[in-house]
Every structure is written in C-alpha cells, then in structure tokens.
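Single-structure report; data block below.
The complex is shown incomplete by one protein chain, all other protein chains being positioned as in the whole.
Per-chain numbering from 1; labels A and B assigned in written order.
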Amino acid sequence: MVTGRAIKHRDSALWLAAMVHRISGLALALFLPLHFLTLGLAIEGEARLESFLRWSDQPLVKAAEIGLVFLFTLHLLGGLRVLVIENFEWRDGQKQLATLAAALSAIVAFAFLVRVF
Amino acid sequence: MNVRLYLWQRATAAVMAPLVLVHIAVIFYATRQGMSAADILSRTRDSFAWAAFYGLFVLAVSIHAAIGVRNILIEWTPLPERRVDACIVFFGLVLAVLGFRAVAAVVLW
Partner (left out) sequence: MTTELSVSLWRGAQNGRYETYRVPQRSSQTVLDVVTFVQRHIDPTLSYRFACRVGVCGSCAMTVNGKPRWTCRTHVAKVAGRGKLEIGPLENLPVIKDLATDMQPFFEKWQRAKGAFAPTQTRNDPIAQIKPDTPSRKAADAAIECINCGVCYAACDTVRWNADYLGPAALTRAWTLLNDERDGGNIARLQAIAGTGGCHACHSHQSCQELCPQALNPTVAIAALKRRTAAAYLKGEIKV
C-alpha cells in the first residue's frame, strides 16, 4: 500500500513460521509431480528405475534430497502448529515452540544427511 | 477460502500427519539399506498394504496441495477467483493421476 517497504512486525517468529509453512508447501507441491513421474519409471521396467536411482546418487541430488526432507519436516511441524492453534487452548510460549520445531526439522534433515553421505 | 475448503484442507492434513511419519521412516530405511530398485519393487509388488497406504496418501495430498496452492494464487497473484479454481482443479487432477500411476507402477508392474 503506502510505503512499499517491509513492515517491521514481520520479524515475529510466528509470522515466520506461517511463511515457512507456506513456502515449504509450495516447494513440495512443485516437487511432487516430478517425484510421481520418477516412481512411474518402474512401468518401463526395473532397470529404468534402477538407472535413475544410480543417477540420483550424485552429491548434488543427494543434497537436494536432504533439502526436501527438511522442507517436508518443516511443513509437517508448521501444519501441526496450525492444527494446535485452531483446536486447542491458547498457550503462551508459542514462539519458543515454533523455534523448537524449526530446530527439530534441521535435526531430522541432518540425520538424513548423515545416513545418505 | 471458505468453510468447505477449510474442512477438506484440515481433514486431509490430519489424515496425512501419520502417513508422513511413516513415509519419512520408509525414506530413512530405504536409504540406510542402500536399497536398489529391485529391492524396493520386490517389497511393493503385489502388496495390497503398500497400495492402500500410498493410494490414500496420493488422494489426500492431491486435495491438500490443490487447496494450499489455491490460497497462494488468490493472495499472491492478481488472477481472478474463477481462473484460480480452474488452475487448481487441473493441478489436483495432475497430482492424482500421476500419483495413482506411480502407485500402480510399483505395485502392479
């Protein structure tokens, strides 16, 4: 509207949680068709799927997969935030919980990193 | 967003919460074991359980993602509501078709 500059209250952890939830959802939604097409390679035979899996062993692809696991976990926890706000009693300390959720997602993604590399 | 879309969005989210946890566990297991395509397919082939699990997942995510994207299109693009509805119905169908095809690919082929 008027200023066109960033509104400062967007520095709240809870606003950020909502935004991360949206962006991660969008990213996952865009990724999903690719994921389905990949799995669908099995129709062309086991070898075809196998060659794709080998291709995806590359470090860059693995890094992208770690990113996806991170987004996936973030989106799940962000969704739980919404479901809790909408269905349970109000709690203070939500900011801390939101930060904890982000940390948890990072841990899950890191665990995946360790297994995959 | 209205009450009907809201209910579908939240309901599919609630359905998927446990499915997501299982899926993450599956991802971890498969990568840990370094499973090949043959390993994966030998477990999914002719499995009613996997077909049901991932079939449900595909159905729920097609609805959930379509409604989520709808919110983004309405709030962040100048597209009129009718155009947005057409886009997301198409998107939901694409996800459902590709998704069920993928499930069929690993269960039936």
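Quick note on the criterion: contacts are C-beta pairs under 8 Å (C-beta built on N, C-alpha and C of every residue); 3 or more make two chains touch, one makes a residue touch a chain.
Given the structure is predicted, the values throughout are model-derived calculations rather than measurements.
Residue B:I74 is the one among B:I27, B:I74, B:C87 or B:A104 that touches the chain missing from this view. Only one of the listed residues, A:I23, A:I43, A:V82 or A:L97, touches the absent chain: A:V82. The chain not shown here touches chain A at positions 1-3, 5-10, 12, 14-15, 18, 22, 81-82, 85-87, 90, 94.
Interface residues of chain B facing the missing partner chain: 1-7, 71, 74-76, 81.
Definition applied: only the chains that are shown with their structure count from here on.
Chain A contributes residues 22, 25-26, 28-29, 32-33, 35-43, 45-47, 49-50, 52-53, 69, 72-73, 76, 79-80, 82-83, 86, 108, 111-112, 115-116 to its touches with chain B in the complex.
Every residue of chain B that touches chain A in the complex is listed here, in rising order: 10, 13-14, 17, 20-21, 24, 27-28, 31-32, 36-38, 40-41, 61, 65, 68-69, 71-72, 91, 94-95, 98-99, 101-106, 109.
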